[in-house]
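Quick one: this structure, given as structure tokens, is what I'll be asking you about.
Yeah, one chain of the complex is gone here, protein chain that is, but the others are all in their spots.
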Amino acid sequence: MTADKPLISLQNVNKHYGDYHALRSINLDIKQGEFFSLLGPSGCGKTTLLRTIAGFEDYDTGAVMISDRDMRGVPANKRPTNMVFQSYAIFPHLSVIENVAFGLRKSKMSKTDKMLAAEAALEMVGLKGYGHRAAHALSGGQRQRVALARALVLKPKVLLLDEPLSALDRKMREQMQVELIKLQREVGITFILVTHDQEEALVMSDRIAVMFEGEIAQCDDPEILYRKPNSKRVADFIGVMNFLPATVRKEGETYLATIAGLGETEITEAQCPGGVPLQNDNGGEATVGFRPETLTLLYEGQTATHREAPAVVDEVVYYGDMTYYDVRFEGVEKPVRISMRNIFGRDVLGVGTQVRVSWSPGALVVFDQSA
Amino acid sequence: MKSLKTYAVLYLIFLYAPIFLLPLFAFNSSTIIAFPLESFTTEWFTQLLTLSEMHGALLNSLKIAVTSAVLATTLGIFAAMAVSRYSFPGQKGIMGFIMLPLVLPEIIVAVSLLIVILRMGFDTGAWSVIAGHTLICTPFAIAILQSAFAALDPSLEEAAYDLGETPASTFRLVTLPLVMPGIISALLISFTISMDEFIIAFFLTGAEPTLPVYLFSMLRFPKLLPAVMALGTILVVLSILLITIAEFFRRRGAKRTGNDTGGFL
Partner (left out) sequence: MAASDRIRRFFRTEQGIGMLLVSPTALYALLLLAVPLIAIFVISFWTQTGVRDFDTAFTLANYKEALTDPLYRQLMLRSLMVSGLVTLITVVLAFPIAYFVSFGVKPEHKSLWIFLITIPFWTSYLIRVFLWKVILGYNGVLNSGLKLVGLIDEPLSFILYNVNAVIITLAHAYAPFAILPIFVALEKIDRSLLEASRDLGESRTMTFLRVTLPLAAPGVVAAVLIVFIPTIGDYVTPRLVGGPGGLMIANMIQTQFLRLNNAPLGATLAVLAMLIVAVIAVAFLLLGNRAAGGKKGARK
């Protein structure tokens, strides 16, 4: 395990802007070669955290270590990190190649070697032959590639990217997501990506830290984050999750949950990533969550693989390949969303239809009611 | 809008009318400045070549204007960088005070400087005019440079720093080239203001007059008025030329950094 030492390690980092507590006891280990994302809503402190690693922001307490070296007092221009700025920060008075070679000015390479390195970096990001263009005559996607090449040509230990794709249109964004992943595998450099787009984070990252209000709420790989979120707000931020009120109690060595509209079922400790919500031995108030795709509407003649519950269709949203049904279980006010793949020959149900819903106790996640 | 446009055009004519008269009389052979015009002549311009006192004044003015422009722009760069990048305690008050000469009547600046200079036992001269002109040009330089600095995306400087440059080399390689149009514009504007300024020079110039001070003394001699018209024409044409170049640079800077915030003030 000691061989697997983290490349970057943040230990109990705190930062204030005046009275505002912008980073709260951040603890984070990022390994060499990881594609790591910082995900969270606007204003939660992602940029602040990234700039703290880059050396643009001071912090009050704690330590930022890169390759086991404490970075306190090391200015941004001396850190083994490079940044791709949200605005790309392409120098408008320089050509593309001059932009890419900017950071090589002080290196001991010969002039031709520098140019070759810059050309190679341009080729790597798919801009071969663009070197002599004026920087202000580039499209958004091209500027982004120049910014990438400019940082990568210095072979940093860590590349920091602050919402690099948010200025691009949807199609371009999806294309760049794939290219970034490929590029990262190719160069093997640790990437830390800031994004507020959960889909982007899920697609691209090896691991994701979800942040709220200056705190890291959960740090895991995408699948665990999606399937086992440790709190309601993480669950809510990543994908769609239905919530129903429930009570939990312990009988012998087993835990039993009584869920509004669905009835009683046994749950395991693994289904409670935030801990089993037992306020005392007699039981406790809880919330259960389940993803829309873990529920199925049963058509005539179909039977449930696990459990089933009656419901009424409240709302139908048709998406072409999918249909979203909002259904109401008996005795529950709040509708629950179910996503169904549209299979040829199967009718889309109308509002008001009485249906049977199949659900599986193993797909539930149980949260503390307040978390 | 149509009648407004007519009004606007008439207004522009009113604004420019006096200036348009200048060349009319500068090239008119009559020694009396009145209609009807007589015949075309360049005599008054050649007469300017013989006024050796004027040449001294011109040289003096040029010296003062160049020095004041450089000083005012340098001071302007410091202040503009401070306000567009950093917030500091008392910012509003300090900046308000620095910009005060924009509205303060020039005669107040002139007499108060004069008093201090005499009181401290110094003699007035070109240096004291420079001191006064630097004071009144600085706010204009700040106004121009501030928008130049504000238009500069701060992440450009951070990017240079991130790529390994020091603060000093970042300034030289990124900041300076990008605000250079603003600097040139500020230099030209300050130069123009100093070249044209009369009152401060009148009070503080000592034995060697500046061009406007000399011109003022010419006004007392009706015989010299056509030459005044010729000199005025040259000065106005030069001013307009310099201002146009300044505006060109200011706009080029704005275009480069991607936002045009409009006029000088």
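As written, the chain order gives the labels A and B, with residue 1 at the start of each chain.
In the analysis below, a contact is a pair of C-beta atoms (placed from the backbone, for glycine too) under 8 Å apart; a residue touches a chain by one contact, two chains touch by 3 or more.
Everything numeric here is computed off the predicted structure, so don't read it as measured data.
Novice: Over the full complex, note down every shown chain the hidden chain is touching.
Specialist: Checking the complete complex, the chain left out touches B.
Novice: Which residue among B:Val109, B:Leu173, B:Ala186 or B:Ala227 touches the omitted chain?
Specialist: The missing chain is touched by B:Val109.
Novice: Considering the whole complex, not just the chains shown, which residues of chain B touch the missing one?
Specialist: With respect to the unshown chain, the touching residues of chain B are 1, 4-5, 7-8, 11-12, 14-19, 21-22, 25, 32-36, 75-76, 78-79, 81-83, 85-89, 91, 94-95, 97-98, 100-101, 103-109, 111-116, 118-119, 131-132, 134-135, 138, 142, 189, 192-193, 195-196, 198-199, 203, 212, 215-216, 219, 228, 232, 235-236, 239-240, 242-243, 247, 251, 260, 262-265.
Simple rule for what comes next: only the chains that are shown with their structure count from here on.
Novice: Just give me the whole-number Å value for how far the CA centre of chain A lies from that of chain B.
Specialist: Inter-chain centre distance comes to 56 Å.
Novice: Along chain B, where are the residues that touch chain A in the complex?
Specialist: Interface residues on chain B, with respect to chain A: 153, 155-156, 158-166, 173-174, 177-178, 256-258.
Novice: Tell me, which parts of chain A touch chain B in their complex?
Specialist: Contact set of chain A toward chain B: 54, 56, 75-78, 81-83, 85-87, 89, 91-93, 102-103, 105-106, 136, 150-151, 154.
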